[in-house]
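All protein chains but one are shown at their positions in the complex.
Let's look at chain A:
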Amino acid sequence: MNRITELFEKAADQADGLLNVYFTAGFPQLNDTRLILRALQEGGADLVEIGMPYSDPVADGETIQQSNDQALHNGMSVRLLLEQLEGMRETITLPVLLMGYLNPVLQYGVENFCQKCAEVGVDGLILPDMPMDIYVNEYQAIFKKYGILNIFLVTPQTHEARIRQIDQQSDGFIYTVSSASVTGSKTGVSEDMEAYFDRLNAMNLRNPRLIGFGIKDQSTYEKACRYAQGAIIGSAFIRVLQESQDLDTDIKAFIGSIKANKSTAIGV
């Protein structure tokens, strides 16, 4: 079974919110990927989302843009990232997703990419600029052939019929964008958002949901967890990496601070 599916099945029995942490591959240093992965696992993250840096990340705010620029400057590429992930399953049991933009994946070749992802043990992909109709018509068969889950986003502006369509085409979980914004927004969780999260809850979707965008600390994480199976932290974690002198210690401390009121990771 796919590690993402397995995680959510286990989590369904437990009250705890799942914590998905995003980091940009090749940042702050080119070869930090495995170190960060291990620290996240040991620190208590439940899923990990590794960003494939891109020159033009339109859905991302300043913090993640800058980490993308730095990672590309350091020499990161899709090819190199997949090489770095070879053998990760000897130690990493967490579900691992890759997040990125469509063009680098197209240039690698979608089938080659999915095949390589499956080989190294990647469980799912988040490609925000891959439209649902293109996925369904062109790539779904390839994703399924290699057991790679495709994660779609919904936003406060996504209308109900489309949410249902997305739910139908999704596997794993639905990435619930908390507000109309790029990543790293400072708004926190407002009353408007709570109404939107309630609306999603009432829809009885077949997929679980994780809430992302604007989740930055223990309080926003816990608030998000009241409305979904868990939350995603990106920009706030990138800032930790940026300022860190000791990645292993600081990563574990950060994850600890987010999950202070929760029991340890559910794990797989």
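Following the convention adopted for this analysis, contacts are C-beta pairs under 8 Å (C-beta built on N, C-alpha and C of every residue); 3 or more make two chains touch, one makes a residue touch a chain; residues count from 1.
By our rule, contacts and distances are computed from a predicted model.
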item: Chain left out of the displayed complex - its UniProt protein name, from "Tryptophan synthase beta chain", "Thiazole biosynthesis adenylyltransferase ThiF", "MoaD/ThiS family protein" or "Coenzyme PQQ synthesis protein D"; value: "Tryptophan synthase beta chain"
item: Of A:Asn2, A:Gln29, A:Gln66 or A:Asn207, the residue in touch with the unshown chain; value: A:Gln66
item: Hidden partner chain, touching residue among A:Gln29, A:Gln115 or A:Thr158; value: A:Thr158
item: Which residue of A:Ile4, A:Leu19, A:Ile50 or A:Met130 touches the chain not shown here; value: A:Met130
item: Chain A residues that touch the omitted chain in the full complex; value: 54-59, 61-62, 65-66, 69, 72, 77-79, 101-108, 128-131, 134, 137-138, 152-155, 157-159, 162, 177, 180-182, 185
